[in-house]
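Here the complex is missing a single protein chain, while all its other protein chains stay put.
Let's look at chain A:
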Amino acid sequence: MSTVALITARGLFGRRRALLLLPLPLLLVGLAAICRAYGVSPDMWGTAVIVGLGTSVVLPVVALIVGTGVLGSEIDDGTIVHILTKPLPRRDIILAKYAVAASVTAVTTAVPLYLTGLLAGSAKLGAALAVAAVVGALAYSALFLLFSLVSRRPVLLGLVYILVWEGLLGNFVSGTKILSVGQYVATIADKMAPTTIIESSVGLTTALAMSAIFVVLGTIFAINRLGSFSLAGETS
């Protein structure tokens, strides 16, 4: 593990905001467990819990907290300077941070989604959701890492993307679905384990290809932006 990745990971878990990662996954599994315990049919609660909460809230929000936490918070408090004043290719810095963000997000979301899928139907559904969550974690992390470099308010920008672009527009304007990571996640899960719970709206190939494009373009742009990172003058 590179030093940059180590510092990033310590920074992520050393801050209080790491605690924000816990409640959402716990809520997800908790709700599914309660429904299951009371013997409610998964047809009644599956969509609401898995899609309504799981893939369209827990996954993107965890990705946002982590994705902006690995870089945005260092830019915010100025500690990024200590990493940037080293003769490291900017590519290595972005890739290290991306690796931390994507893997932390993947673990934090794939595990609860697997359990939820298991409770709602079968191990197959659980596995499909876990794989979809990993793909989603990869794509979202690249996007939110880039947001940290294009805006001083990456969390706000990320929330707009999740709530407005994916949440609001995705329901009314079908064209936005092609640029919506949430749709790729739903598609991958649905194609791997077809159920009535999840509905997919784009093709599997499209979903996988677009996820890859998010990852590649997101990191390339992020590397380029980091290369031109400027410090604001602080002559007061």
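Basically, a contact is a pair of C-beta atoms (placed from the backbone, for glycine too) under 8 Å apart; a residue touches a chain by one contact, two chains touch by 3 or more; residues count from 1.
Assume contacts and distances are computed from a predicted model.
The chain absent from the displayed complex carries the UniProt protein name "ABC transporter ATP-binding protein", chosen from "Assimilatory nitrate reductase catalytic subunit", "Peptidase U32 family protein", "Lipid-transfer protein" or "ABC transporter ATP-binding protein".
Among A:Arg36, A:Arg90 or A:Lys191, only A:Arg90 touches the chain left out of the display. The set of chain A residues touching the chain not shown comprises 3-4, 6-7, 10-11, 14, 77-79, 81-90, 227-231, 233-236.
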